[in-house]
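The structure that follows is given in the form of structure tokens.
A protein chain is absent from this complex, but the other protein chains hold their places.
Letters are used for the chains, namely A, B and C, taken in the order the chains are written, and counting of residues starts over at 1 for each.
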Amino acid sequence: MTVKVKLVNRRRSTFLDRLYFPAIFKGLGITFRRMFKKKVTMQFPEERWSVREQYRGMPVLVSDDEGRPKCVACSLCEYVCPPKAIYIVPQELEEGNKVERGPAVFDLNMLRCIYCGLCEEACPEEAIFMSQNYMVWGADRGDMIFHKEKLYELGGVRTEGVKKWKDK
Amino acid sequence: MIPPTNSAPPVAVQFPPKELKKECEDILSRYPTRMAACLPILLLAQKHYDNWVSPEVEAGVAEYLGVSDSHIRGLLTFYAMYNAKPAGRHEVWVCRTLTCMLRGAGKLRDTALGCAKAKTTGEVGEDGKFLVKDMECLGLCEVAPAVFVDGEAHVDVTPEKLTELMEACD
Amino acid sequence: MASKRDKDGRYPETKILSKNFGVKDSWTLKVAKKNGAYKNLEKALKMAPADIIEEVKTSRVRGRGGAGFPTGVKWGFVPTESDKPKYLVLNADESEPGTFKDRYLMELDPHLVLEGCLICAYACGLSTIYIYVRGEYPKSQERLWGAIEEARKAGILGKSVMGSDFACEAYVHTGAGAYICGEETGMLESLEGKRGHPRIKPPFPAVEGAFGCPTVINNVETLAHVPCIIENGGQWFADMGIQPDPDNPRAMGSSGTKLMGLSGDIKTPGVWEFEFGITLRELIEQYGEGALDGRKVKAVIPGGLSMPVLTADELDVPMGFDALVKVGSGLGTATAIVMDDSRDMVEVCENIAHFFADESCGQCTPCREGCHWMEKIFARIQGGEGTPADLDLLERLFINIEGRTICALADAAVWPLRSIIRKFRHEFLAKMPGHEDAPASTETAGVGAS
Partner (left out) sequence: MGDAVNTIFINGTEYPFKPGQTVIQVAQENGIDIQHYCYHPGLSIAGNCRICMIEVEGNPQPQISCKLDCAPPPWIKEPLRVQTESEVAKQGREGTMEMLLVNHPLDCPICDQAGECHLQDYSYEVGQGQASTTTAKTKLPKNVPFGSKIVYDAERCIKCTLCVRFCEEITETNELSMQGRGDEEMVVMTSKGEFDTPYSMNIIDICPVGALTSRDFRFKSRLWFMDFANSIDTSSAKGVNIVTGGRNGTFLRIEPRYNASINDWWMADEGRVAYKYVNSPSRLETALVRDADGQFRVANWEDAISAAAEALRSNPGDILLDGGCTLEEMVLAKDLAGAMGKNAKFAAATGEGDGWLVTEEKGANAKGAELLEVARAKRAQAASVLVIEREEHVNASMREKSGAVVVFATDGEHVPESAEVVFPLPSWAEREGTLVNIDGLAQWMERNPAIGPNNLPVFVEILEDLIGELDDDYAWRGADGVRAEIAALPAFAKVALPWQTETPVGAGS
């Protein structure tokens, strides 16, 4: 098959075009008009976007109002997680803890997480939440696996919700 | 309720002691199995050892009757008349069932607790003198309200009479 | 039956079982013998065992412990061909609240009780009698032991009962405080030194009872009737009381006499013996002399704690097994608990629920969990936090508890509570802020509101 070539005749630039000044002024005009309008650029990270309440940012673990970690390592989030981003090793907690079970290891692989929110939905203890945190970063792949301590730090304290073990 | 523990097993007392030997053998002779003697022998043991069955006594009785000590523990916590916890020097039973309640057992209970310096029934008072127990019907309904002090029935009891009775105990 | 009343309209007492009540030292063998004790045993020992059972069957005497099972039929169940030893367990664990009739018999006429036991043992070929007395009756135990010792010395008990070749031993077994041990199989477990968990039936105790052997279990009062049946014949006994209804095979009649008692808010509480047929109102007004302090009777539980309650309008019912069932209650132990019009029925319910929750043995799920649940609900209503929905919940719980357990304790818990809720619903609603005028629910509408 032969290739057909169609020649397009371009208009030659006029004198005015070749002077450039009208275009420069036209451009400067736009710039000038913009100077009086609201700025759209944000000074990240000093300035941050605020997100809606239902925004699904990275999943985090929370503590109850007594500062006690809520997760009991039931592994339902691990089971339900579609990209298998969660890895839990349960352990028996010592006498004195209100619940006898908690996670020894709770790893969340943020390279895998797809922010679907199923972990939050599956959690019977209301211990894992989709936070509004969208700044997930790490210097290497290992950094992107968030451990229990970091997840609790990010999650902070939540006072509302189930308090099943309060009187135990 | 006594939560079972895995602490060192209690040292069984030598049961029966000399004083009870004849009586225990007499009881055993009445039944075809040794287990059947559990109830009367436990009552006997309780009376003999400061009005309660300690884990040591429990183990001793279990050994004597050839049953498991968990079985004895089961009996102690099933029947209302046994004490599996240290009881005071005197035991006061206040009937709380309907007829006695109608006739004012509630006041008697409060009076008894007051005299015993105890917060609730089933607990020995501060001075360790009285154990006040809520009992279900004592079968003295026609002369309600009824109170037992140290196994002796007192009927038509008023709070004043009960105070008198309890103060008479040393 | 009007003929039984005297010209003043008073229903007379009958003194058969209670003939020795009030006699000085009636519990000693000497006094008892003078009053004819063991005479009937002597007579019975000359009869054939089968004839005795036949005589008891003729008398139509029904169990006095509450269930009202024909005693003669029960004795007939004991297998005659059995090489195992056979036992008689006398149910003297009178733990039904409001009941104290057996205590009178055991304390005031222990020899009559023993005589009844021995006749039964002879008739059914039983070798050992265990009298299971509740631990709360120290005096009864003492009197029974005394009677047994005396009888043994006099040759009435032992290797040769009154010189015959019938051997029988009797012992008192002491309970230790458990309502459930009044249930016959619970009592057997307790007798065997176990926790009083009722057994699942069949096998029935007559075939496999105490220590795995055939066992007859009877109430104290039932067996106390036996000597006089032997003395005067079964027909004499059957002629007393209320005759069976020929049209209704379930109405087996209530023959003979019965110890009836009154307690609670009553002027003169006590125990009397009557032929069956006295109405509850006559009992309360003629013998109990009405409610305490001149108040009005509001509600009566006719037999022990575990029967449905009757309101003041329903008292004209003759005391008898079938008649009380007909009005939706039961004879039970025929010892009525009377409540006057100052009583708070919610409080009464709470007390009853607490009793059954406390005494539930913990074996079957519906009773173990349900009784405590009911107690919590009543406590909630009493605390002013109830809602009409709680009453519907209770009605649902009653369905799920009644008849769903091994023994009848759960039924016994349901009956009084259900009847009180249905008959005094307004009192419950009055305790529910904002619901005082709530309509009766569909489930309970129209059921015997007073």
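Definition applied: a residue touches a chain if its C-beta (ideal position, glycine included) is under 8 Å from a C-beta of that chain, and two chains touch if they have at least 3 such contacts.
Predicted, not measured: the structure shown is a model, and the values here were computed from it.
Judged over the whole assembly, touch between the missing chain and the shown ones holds for A, B, C.
Checked against the full complex, the one of C:W373, C:W415 or C:F428 touching the unshown chain is C:W373.
Checked against the full complex, the candidates A:V60, A:A73 or A:L151 give a single residue touching the omitted chain, namely A:A73. The residue touching the chain not shown here, chosen from C:A50, C:A167 or C:I399, is C:I399.
Contact with the chain not shown here comes from a single listed residue; of A:D17, A:D65 or A:E92, that residue is A:E92. Touch with the chain that is not drawn comes from one residue among B:V67, B:V132 or B:M166, which is B:V67.
Those residues of subunit A that touch the chain absent from the view are 72-76, 78-79, 90-92, 95, 99-101, 124-125, 164, 167-168. Considering the complete assembly, subunit C touches the hidden chain via residues 178, 195, 200, 202, 357-366, 368-373, 376-377, 380, 393, 396, 399-401, 403-406. On the side of subunit B, touch with the chain left out of the figure occurs at residues 1, 3-6, 9-10, 55, 58-59, 62, 67-71, 73-74, 77-78.
We adopt the following convention: only the chains that are shown with their structure count from here on.
If you average the Cα atoms of subunit B and of subunit C, the two centres end up 26 Å apart. One finds 74 Å separating the Cα centroids of subunit A and subunit C. If you average the CA atoms of subunit A and of subunit B, the two centres end up 66 Å from each other.
Residue positions of subunit B touching 2 or more other chains: none. Contact residues on subunit C toward subunit B in their complex (touch as defined above): 85, 94-100, 103, 134-139, 171, 173-179, 190-196, 211, 261-265, 269-271, 301, 305, 335, 337, 339, 343, 348, 351-352, 354-355, 358-359, 361. The residues of subunit B lying in touch with subunit C in their complex are 30-33, 35-40, 42-43, 65, 67, 71, 74-75, 78-82, 96-99, 101-103, 135-144, 148, 151-153.
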